[in-house]
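With one protein chain held back, the other chains of the complex are shown just where they sit.
So that you can tell them apart, the chains are marked A, B and C in the order they are listed, and the count of residues begins at 1 in each.
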Amino acid sequence: MQEEKGIIQSNEKIAKDTYRMKIAAGMAKDMKPGQFVNIKIDGYMLRRPISISSIEADGFVIVYKVVGDGTLALAKKHAHHTIDVFGPLGSSYPIHENRNEVLLIGGGVGVPPLYELAKQYRVLRKEVHVVLGFNDKDSIFYEQEFKALGCHVVVATMDGSYGVKGTVMDAIQAHAITCDFTYSCGPRPMLKAIEAAYQKGYMSFESRMACGIGACMACVAKDKKEADLYHRICKEGPVFPIGKVEF
Amino acid sequence: MQEEKGIIQSNEKIAKDTYRMKIAAGMAKDMKPGQFVNIKIDGYMLRRPISISSIEADGFVIVYKVVGDGTLALAKKHAHHTIDVFGPLGSSYPIHENRNEVLLIGGGVGVPPLYELAKQYRVLRKEVHVVLGFNDKDSIFYEQEFKALGCHVVVATMDGSYGVKGTVMDAIQAHAITCDFTYSCGPRPMLKAIEAAYQKGYMSFESRMACGIGACMACVAKDKKEADLYHRICKEGPVFPIGKVEF
Amino acid sequence: MDLHVKLPGLNLKNPIIPASGCFGFGREFAELYDLSLLGGIAIKSATPQKRFGNPTPRVAETPSGMLNAIGLQNPGVDVILEKELPWLAQFDTEIIANVAGASEEEYVEVIEKLNASQVVKAYELNISCPNVKHGGIGLGTTPELAAKVTKMAKAAANKPVYVKLSPNVTNIVEIAKAVEEAGADGLVMINTMMGMRLDLHTGKPILANVTGGLSGPAIKPVAIRMVYQVAQAVNIPIIGVGGITRAEDVLEFLYAGASAVEVGMQNFIDPYCCVKIIEELPKVLETYGVNSLQEAVGRSFK
Partner (left out) sequence: MDLHVKLPGLNLKNPIIPASGCFGFGREFAELYDLSLLGGIAIKSATPQKRFGNPTPRVAETPSGMLNAIGLQNPGVDVILEKELPWLAQFDTEIIANVAGASEEEYVEVIEKLNASQVVKAYELNISCPNVKHGGIGLGTTPELAAKVTKMAKAAANKPVYVKLSPNVTNIVEIAKAVEEAGADGLVMINTMMGMRLDLHTGKPILANVTGGLSGPAIKPVAIRMVYQVAQAVNIPIIGVGGITRAEDVLEFLYAGASAVEVGMQNFIDPYCCVKIIEELPKVLETYGVNSLQEAVGRSFK
């Protein structure tokens, strides 16, 4: 966990409203899949939390969607400029070396953190099933990248413009994927459906944050079982065992 | 008077804390010497008023001193980037075609607007005496530029590190400059001294501004004679006949 | 989309009104665009006599805002009646006369004179100014004083009276209700918040007047909160003001419960802002799936 002025190496549009930025930064050596960085954007007060999508020798990659003023400003950043990143932050997806196959389920901008996870499982030569859900064909990204890693990739679109029409759950059914150890990240309804269907694995959550390091209590979520227990999404999370937190 | 995104052509340091910026902008064709532009600087609310120092075919030049956050940000701007300027604003130095010689007196960042004035008088082939006052040798700028126009240039520094030691008044005395039709711009004490010594000519003033166009009444100065009369520095000014306003 | 808004005395072709003190009497902006594009114009506060206001410096910059201590400089109601209002008559827009004074009687005096004008469509009482009779506190800081000046103004006025509330109070709802009960036809909220800046070199206040009024985006969250609270407590319309820089901000004020808005200091930053906002507003409403202004008003609590 440190503040660093990373150097933007590239910042390109890869799908509708979706950008990929490569950042050269020393903190990459401490990063684990599922963690995030907190990015300061000129003109805006609060840092923006963005998942680490890929960890490389000299830096890391983020994939982000333009949803508001901050991400719009980020999309306008040019290569060679510096960017103020704080990280790596939060918990990571644990790697279970004893498993032979895992199922990664991502929806929209929940897809990015799963990419590094897939990479690490593929290095261990495990079977990696990847199910990606998007709104429409134009929003799809990383299908080829996951395939290039040697994952089994299935895509669903809500409007049916590509792959299975419907949700990631529809795609899992359509392709009769039976692996029951899941890692997921995506919008709330998707996570709800996954929680109802699977008992094993991990989930990653979002929350409005201020500090991103566990000090302000902005981002808490209740424990599902212990009435009195709260977890900080930024510190104990964003990755939790499936069924751990109320959302 | 218009808002325009000018293109920065160059932005270079020319003396201690002092920068010259060339801006390409169509509004240049409407500019007169002594007028100013109001510049929007990213991250700061109020526009910054800066005098027009030189008017060219395709743009204009400003010379500014870094005194606070806004001018510091301005100094960091790069060529080819755009800059949001509003102008030209305010009154200008009237050109008296019937006069054969004029005396231009500038102190510190009061020097810039006199440059365009000198240019225009030299086009008319008039004798132009220029007296420039600075704190020290490192702060001096535009001595050569005025000389290149064919002006008679005298420099004073407060610490005596260059030219006459003392104020512009000391320099005028030392060089026995007798021309009594003055145009001046500079710090308050300098203007006070000039007002005490000369009756003819024009003076240019500064004031904290908000709108820069005469609407908010932030920048008013009392008339010296009529008790009930106020003038807006941004609209009736910044140039006034000598002895017109209370300051 | 239809941007028309009908409020007591005001037939606004759109809900955008430059705020008092930030637009003078419109002359400077008329050099930039046609004032008939505006929903209305709230002209600079008028007092019985000519006022020169405070010594300079009168403004200072702050993070996302500014401080001003102009001190109600204006040519006095007679000159406004003679010179400014007839000039404004040429524009097809609704003129709101902002009224100020050092005592309740001065408000009445100004209103009685302005009653004669056909150009003025409504009054807006600026009750934030320090009141001489009451030890210099603002009439807007207690429900009793606010109600009293409202009642007196209503009795004198032949046009609807809006009261512009001061945010520098513990309980804005209490004051809004008192003003409504006293007969106000509408509310304008908010005026500036009292603030201050010190010069790092001298340690002294930057403003010659020591304190000044804070405006701009910095105060928008406070303005939205107050409009939201008051809109649920009163039955008269609210004109929202405080920190508006773009059409999205207008929508936020509508959601909070405002029926129209005034735009203040943004006119200094971008003199064309009001026309730009008017142009953008239909697009922004569409982006957020809002079919009419009416539909948006008060959505936050409905």
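Brief remarks on what is shown
Please note the rule applied: contacts are C-beta pairs under 8 Å (C-beta built on N, C-alpha and C of every residue); 3 or more make two chains touch, one makes a residue touch a chain.
Keep in mind that what you see is a predicted model, and the values were worked out from it rather than measured.
Touch, as defined at the top, links the missing chain to these shown chains in the whole complex: A, C.
Residue in contact with the omitted chain (choice from C:78, C:112 or C:248): C:248.
Only one residue from C:73, C:98, C:141 or C:259 touches the chain missing from this view: C:141. The hidden chain makes contact, of the residues C:26, C:195 or C:237, with C:195. Contacts to the hidden chain, counted on chain A, fall at residues 1-3, 40, 44-47, 86, 207-222, 228, 230, 235. Mapped onto chain C, the interface with the missing chain covers residues 62-65, 67, 141-142, 168-171, 193-198, 200-201, 203-205, 211, 214, 216-222, 224-225, 228, 243, 248, 251-252, 255-256, 288-289, 296, 299-300.
In the analysis below, only the chains that are shown with their structure count from here on.
Ranked by distance of CA centroids from chain C, the top chain is A. Centre-to-centre spacing of chain B and chain C amounts to 36 Å, using the average Cα coordinate of each chain. Distance between chain A and chain B, defined via averaged C-alpha coordinates, is recorded as 56 Å. Each chain gets a centre from the mean of its Cα atoms; for chain A and chain C, those two points are 47 Å apart.
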